[in-house]
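Contents: one structure, followed by commentary.
Only one protein chain is missing; all other protein chains are in place.
Take a look at subunit A:
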Amino acid sequence: MINLHEWCTYYALDSAKMNVGVAHSEVNPNTRVMNSRGIWLAYLLLTTALHVVLLSIPFLSVPVVWTLTNIIHNLAMYLFLHTVKGTPFETPDQGKARLLTHWEQMDYGVQFTASRKFLTISPIVLYILASFYTKYDTTHFLVNTGSLLSVLLPKLPQFHGVRLFGINKY
């Protein structure tokens, strides 16, 4: 009974691609972007900056600001991680990643890596904070929960490569 890691080590490394003009043997550099140094910090700083900018708008109350932060953050995350497909540069993998979103490309599809766990937990933390600051009001709760579900469901391993109703398929 071998685990996923061993299976992949023995069966998955049997291909090497031709990487013209690059200085490494990484087939799809997009898979490594979320593991790079400092990107988690950059993401946290960006979310904080969004929140601070929203807080400085005078006519918005604090609960509304938190809900807006939650919604805008989840919308941006859905857009960049679960809508945009393929790579912005040509890769030597002959189009294997062309129909995959960035979330599906991360770490070549291996589930439960550190970056995936981090990006799953951060909208949940934001949701908990938003629920607290909106004092568990019903409307805010419904909006925030809907937004959180929209960004959590695509991250489940069962949804890897799934396109509901043919949306965003090609």
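We adopt the following convention: contacts are C-beta pairs under 8 Å (C-beta built on N, C-alpha and C of every residue); 3 or more make two chains touch, one makes a residue touch a chain; residues count from 1.
Note that contacts and distances are computed from a predicted model.
Of the candidates "Protein PLASTID TRANSCRIPTIONALLY ACTIVE 12 isoform X3", "serine C-palmitoyltransferase", "Cyclin-Q" or "Protein transport protein Sec24C", the chain left out of this view carries the UniProt protein name "serine C-palmitoyltransferase". Of the candidate positions A:113, A:139 or A:168, contact with the unshown chain belongs to A:113.
Residues of subunit A that touch the chain left out of view are 4-5, 8-25, 27, 29, 32-33, 35-39, 41-42, 45-46, 84-90, 98, 107-110, 113-114.
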